[in-house]
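One protein chain omitted, others in place.
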Amino acid sequence: MSDTIYVYRINTGSCNGCDVEILASVLIPKFGFDTLGCTYTNDPTLANIVLVTGSITARSKPYLEKILTQLPQKKVVVALGICPISGGVFRDSYAITGPLDRFVTVDVNIAGCPPSPKEIAQGVAQACSLWREKCYEN
Amino acid sequence: MTESKCILGPFDVALEEPVYFNITPNVDGKTIQSVEMINGFVHRGMESIVLRRNFLQNLIITEKVCGLCSNNHPFTYCMAVEKLAHITLPRRAQYLRVIADETKRIASHLFNVAMLAHLLKRHTLMGLLLEAREHFQDIKEQIWGNRMDLSANVIGGVKYDLSPEKIAFMKEKIALTHKMVVEIVKLFETDESLKKRIQGVGVLPHEKALSLGVVGPVARASGVNNDVRFCAPYAAYDALSFNVITRHEGDVYARAMVRLYEIFESMSLLEHAFDALPEGEIALHVKSVVPKGEATSRSEAPRGELMYYLKSNGTQKPERMKWRVPSYMNWEALKVMLKGNAIEDIALIFNSIDPCISCSER
Partner (left out) sequence: MKHLQSNLTHLANTLGIKTSFEISNDALWASIEDTNALLEFAKGLHAMHARVCMITCARVEKGHDVVYHFDIKGVLFNLKLHLKTPKLPSITPWFESANWAERELSELYGITLENHPNPSKLFIDESIKEAIYGAYVPLSSAMNGEVSSHLWEKVKMAQGECHD
């Protein structure tokens, strides 16, 4: 099988802080994303690692659920930022259905509001090694 | 290890898009006839949350409206509360607020122009812009401890102070960034193929900009000056001099150039503010109960005018709290900008209004 690890990203109503920092982590060499051996994909069926940002708004819930059914059984789920982890400051709102672990088992939490690109790269690295372990098991 | 590449653009959120577009092409199939929009996805019910929290808690909530203008929301909210409570801030706090805000503006503008370079597939230029932005991210991390949310404001002042050492650090970083932005501007002004690609694209005529009430760099690139810092000065802006950058072309190029030149203005504002920084307190001790009344406040966010309305009934929690973000005024202008343009330019034109969805949806 291919060495490349595919990362798929889902935004469930993020304030764009996390998304900007994801981008920074990927595009700026000093954060070391290059060395992780993974690449982003637009195809959920290819996903090995799933990054979720945002607090899972009521509107996005059905879309999240639909995407979850398209994802492969074997995967590593990463909750990125405090929003998918706990709902953050939005947790009591009528429009919030999170946190993420209501819908899917979360393997890695990257806490922060937003986490720094360094932390994101670290978290993705952790997810990569979890993925390799999973592959090794089989 | 295999090669790594980013095939996801910045706004490639795979799921639930806050804004959907129905684009009708002209008969030639290459240009846009009309655009219809459906909005409404990152709605987190924030205007309802804030009514259930007290005035101090809401300070934190406003910071989370949007990552990119995360300083302007608490800033403008604080100004509304301070008006209600009839608080006059210490002068030093006013200056420190300006410093935090201009730092955010520079980083935000650099990010937007970097995305333009990304869309134009100018990877070296994009790298340069993002590297320049990293200097400002370093400043934010050093001074405020976070790369995005500064948490600089508090009702009655600010939460951070600057020592001569910190100011020296900021000046050093600003000088480095300044040099890079000079290079970038030179490229934008001399690279004919780059200019050709984005000049005349996505034009918003002056009259349309006026009637639609667009704000920020979008307005200024069409020759409309409604910069709040200039038209209705707040904090320390009345004491600091700066030029409002306007252009008349109203195209993607003009909007990029307005942002780039505003970076220089913000840098000189920062330098002025450092030099004129008054001694004194950084915050007043404020009682958490806000008197009965209503107030409005405005500030110039990186994307334009941000406005808050606040009504207090004398209890710990606001009776009504509403805000209107710059992108909210600029979305409708997209229809004008897109009409008649090539379909392949859609992304460029979207990016040129620097849209912020989480802001608009609340």
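Quick notes on this one:
Residue numbering begins at 1 within each chain, and the chains themselves are lettered A and B in the order written.
Here is the rule we go by: a contact is a pair of C-beta atoms (placed from the backbone, for glycine too) under 8 Å apart; a residue touches a chain by one contact, two chains touch by 3 or more.
This one's a predicted model, so the numbers in the text were calculated from it and none came from an experiment.
Of the candidate positions B:169, B:242, B:264 or B:331, contact with the hidden chain is made by B:331.
Screening B:118, B:259 or B:272 for touch with the missing chain picks out B:118. What chain B contributes to its contact with the hidden chain is residues 7, 9-14, 17-23, 25, 29, 36, 38-41, 43, 83-84, 118-119, 121, 210-213, 226, 231-232, 293-298, 305, 307, 309, 311, 319-320, 322-324, 328-329, 331-332, 343-344, 346-347, 350-351, 355, 357, 361.
Basically, only the chains that are shown with their structure count from here on.
Separation between the centroids of chain A and chain B, computed from CA atoms only, is 26 Å. Interface residues of chain B facing chain A in the complex, by the touch rule stated above, are 1-8, 10-16, 40-46, 48-49, 52, 60-61, 64-68, 70, 111, 126-127, 130-131, 134, 137, 141, 146-149, 356-358.
On the chain A side of its complex with chain B, the touching residues are 2-4, 8-21, 23-24, 26-28, 30, 33-42, 44, 54-55, 57, 59-60, 63-64, 67, 88-90, 92-96, 113-114, 116-117.
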